[in-house]
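Only one protein chain is missing; all other protein chains are in place.
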Amino acid sequence: METNWPLYEVFIRSKNGLSHKHVGSLHAADAEMALENARDVYTRRNEGVSIWVVKAVDIKASDPADGDFLFEPASDKIYRHPTFYEVPDAVKHM
Amino acid sequence: MEAARKKFILQWADNSMILGQRLSEWCGHGPVLEQDIAITNIALDLIGEARYLYQILAVEEGKSEDDYPFMRKEAEFYNLLLVEQPNEDWAYTIVRQCIYDHFHYHFLAAVSRSKDEELAAIAVKSLKEVRYHLKFSSEWLIRLGDGTEESHQKMQNALNVMAKFASEAFLSSEADLWMLENCGEPDLAKLKETADKDLLEVIREATLSWPNQQTVRRGGKAGIHSEHLGYLLATMQYMQRTYPGMEW
Partner (left out) sequence: MTQVSSLEDRFLQIIDADEKIEPKDWMPEEYRKTLIRQISQHAHSEIVGMLPEGNWITRAPSLKRKLALLAKVQDEAGHGLYLYSACETLGIDRSTLLDQLHTGKAKYSSIFNYPTITWADMGAIGWLVDGAAIMNQVPLCRCSYGPYARAMVRVCKEESFHQRQGYEIMTVLCKGSEEQKVMAQDALNRWWWPSLMMFGPNDADSTHSELSMRWKIKRFSNDELRQRFVDMTVPQAELLGLTIPDKDLKYNEAKKGYDFGTINWDEFWEVVKGNGPCNEERLRARVEAHDKGQWVRDAAAAYARKQKEKSSLSKTA
C-alpha cells in the first residue's frame, strides 16, 4: 500500500505585528504532525512566533485566467486612492 | 570540585552525548524527509546539552570540552544502558526515546529546582527543548502503537526489549544521593512515580502494554556497559584516537 501523506501549506508569522506569510509546504499524516514538521523545517533559525498549517486541498484559489474580470475592474477606480484628491499644501497632517 | 558532583555531571552529560550520537546516525536515513529533520533536531539539542555540561568540567579541570567525549575509555562513561542501545529501526528508536524523554523531562525539572545554580540554569534551558522531545516521542509512540497491525507489533516488540532498560535511570548512584543531600534535588525515587505514571498513560493510549516479568538491566552509572558502547566509541573517537593532540 503506498499511502501518501497529504500536502499542507505552511504560513509563518515572523514576529508579532506582522501577518502570517506563506513559506512553502510539507507532507504530514495529520495536522498536529504538520505543525511540528513546520516548526522543525521552517523555523530552524528562529524565523517564527506562530505557525498556521492548512491542507493544500482545502484552499480554494482564484483562477488566473479570470484575472481580467476579478482584478482589472479595480484598477480604474482611482477615486479609492488618497492621491486622487487634491488638498492645499497648507493643510498638514492629512 | 566534589568528586560526587563531577560524577553526577558526567552521568547526565554522557546520557545526552551518547543518545545524541545514536540519533545522529539517522541523519540522511530517516523514514521520511520531515522526520529526518525532526530527529536530527533532537540530536542537536542533546549534544548541545552535553557540551554545556562538559564545559563546566573543562573549566574546572583545565581541560578541553572534547577531552570528555573523545578521550575517555568505555568504563569512564556513566550513561544509562538505555541510551547506548542501537537504533535498530524507527520503532526501537521511538520507544527508546519515549522512555528516555519521560525520565529526562522530570529529571531536568527536578534539577532546575536544586540549589546548584550552575546546573539548575542548564536544566532550565534544556527543559524547554526536552518538553518538545517528550511531545514528539509520545505522539509517535501513540501513532505507531495504534497505527497498523504491523506497526503495533513492531512497537510492542521494541517495548518488550527496551523495558528492561527503563528503570536504571531511577536507581540512585552515590552521586545522585550526594546531589539530593547537598542540593535538595533530584529525588529519583520520587521522580519515578510521576514519570512512570505519565509513560504508562502514553503506552495505554498507544494500545500497547508494558511487559510483565521485568528484569532490570543496570550498570551504566557504574561504568559497566553493554557491548554496544564500545563500537559507538570506536566510531565517535576515531579521529581523536588516530590523530592525538591535533586541532580540527
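We just call them A and B in the order they show up, numbering each chain from 1.
Simple rule for what comes next: a residue touches a chain if its C-beta (ideal position, glycine included) is under 8 Å from a C-beta of that chain, and two chains touch if they have at least 3 such contacts.
Only a predicted model underlies this, so the values are computations on that prediction, with no experimental measurement involved.
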Check: shown chains touched by the absent chain are A, B
Cross-chain touch to the chain not pictured, restricted to A:Asn4, A:Ser19, A:Asn46 or A:Thr83, is A:Asn4
Hey, which of B:Arg72, B:Arg143 or B:Lys190 is the one touching the hidden chain? B:Arg143
Contact partner of the left-out chain, one of A:Gly17, A:Pro64 or A:Pro88: A:Pro64
Considering the whole complex, not just the chains shown, which residues of chain A touch the missing one? 1-5, 7, 23-27, 29-30, 33, 41, 44-45, 61, 63-65
Give me the chain B residues in contact with the hidden chain, please. 21, 24-25, 27-37, 40-41, 43-44, 47-48, 50-51, 54, 65-66, 69-70, 89-90, 142-144, 146-148, 150-151, 154, 235-236, 238-240, 243, 246-248
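In this section, only the chains that are shown with their structure count from here on.
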Where the centres are mean C-alpha positions, what is the separation of chain A from chain B, in Å? 40
Can you list the chain A residues touching chain B in their complex? 5, 26-29, 32-33, 36-37, 40-41, 44
Taking the touch rule as given, give the residues of chain B at its contact with chain A in the complex, in rising order. 32-35, 37-38, 41, 135-136, 139, 143
